[in-house]
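Missing here: one protein chain of the complex. Every other protein chain is in place.
Take a look at chain A:
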Amino acid sequence: MAFAIQFVIDVLSLGGAYALMALGLVIIYGILRLVNFAYGELIMVAGYTMFLASGSGLPWIVMAVLAVGMAIVFGILTDYVAFRPVRAKSVTAVLITSFAFSNLLQNAALLFISPRPRNVPLPDIFSQTVSIGGAITPVRNLITIAASILLLAGVAFLMRRTTLGIAMRAAATNFTMARMLGVPANLIISSAFALSGFLAGVVGILWIGRIGTVVPGVGLEPLLVAFIATVIGGMRSLPGAVVGGFLLALIDTTLNYTLSQDLLKFRDAFTFSLVILILLWRPEGLIRGPASGQRT
């Protein structure tokens, strides 16, 4: 029983974080049909903001809000630097500019801060553990579950009930038509980037809370997770991203428990092989999104 609870909590907390990561990526992809390679660096930005703010003596929650704010600012900056100037040109051009921007941010952190890991301030609650039905769990896993439920519900509400969300979904379905009906394109794209940055900021705090330190390459793993989750779930569908995130967490956690120590090192390789199998079966991903319209 204790094992089952442990397993479920592990899957849910990892899956929640994965789902949020994937969601942040898909929100951009859904509207622009473009992959944001600099997404992982938004998580890095949140981490370094926490590190830089740690000397200020502010209460932790203020620092966290500041970190999320910076992630939003950099999300919008990504739009202005890497996407807007080349949006109307080729898909490859935008992939390359976002890849270049990701490299730019990483190396800027390397140059101006340090290549070595930096400590991030965390409240005590992140390192405490509780016992639920015999299973000993770090409280931060429960926080992650709670935060992801809240945020997923929040995003669902935003997308379904608010004008902004409906406009965003309209733009994702048929961008040209949405523009003709008076949806302001640049505003929608910028808000998508802001939302993506917001999710990245929150995930950043939760994710870095697991490790406790931040390095320039910290964004790579979340980026990869988001990539794989979105490919499994279906690139164009928001529920697909969430499903993909939880499924990936299930696969990862199962492998964590079943593989021997020698094979565990190759976990990523196993996960990816499963992804190939899923793609063989369903090249479009598990959940199909809306029929695609033309980009920009």
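Everything below uses one rule, namely that a residue touches a chain if its C-beta (ideal position, glycine included) is under 8 Å from a C-beta of that chain, and two chains touch if they have at least 3 such contacts; residues count from 1.
By definition in this document, contacts and distances are computed from a predicted model.
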Complex member absent from the view - protein name from UniProt, among "Simple sugar transport system ATP-binding protein", "Aldehyde dehydrogenase", "Branched-chain amino acid ABC transporter permease" or "Peptidase M16": "Branched-chain amino acid ABC transporter permease"
Selected residue (touches chain absent from view) among A:V91, A:I125 or A:L187: A:V91
Which of A:I31, A:M70, A:M235 or A:I287 contacts the chain that the document leaves out: A:M235
Positions on chain A where the hidden chain makes contact: 29, 33-35, 81-82, 85-86, 89-97, 99-101, 103-104, 106-108, 110-111, 115, 220, 224, 227-228, 230-231, 235, 265-266, 268-269, 272, 275-276, 279-280, 283, 285
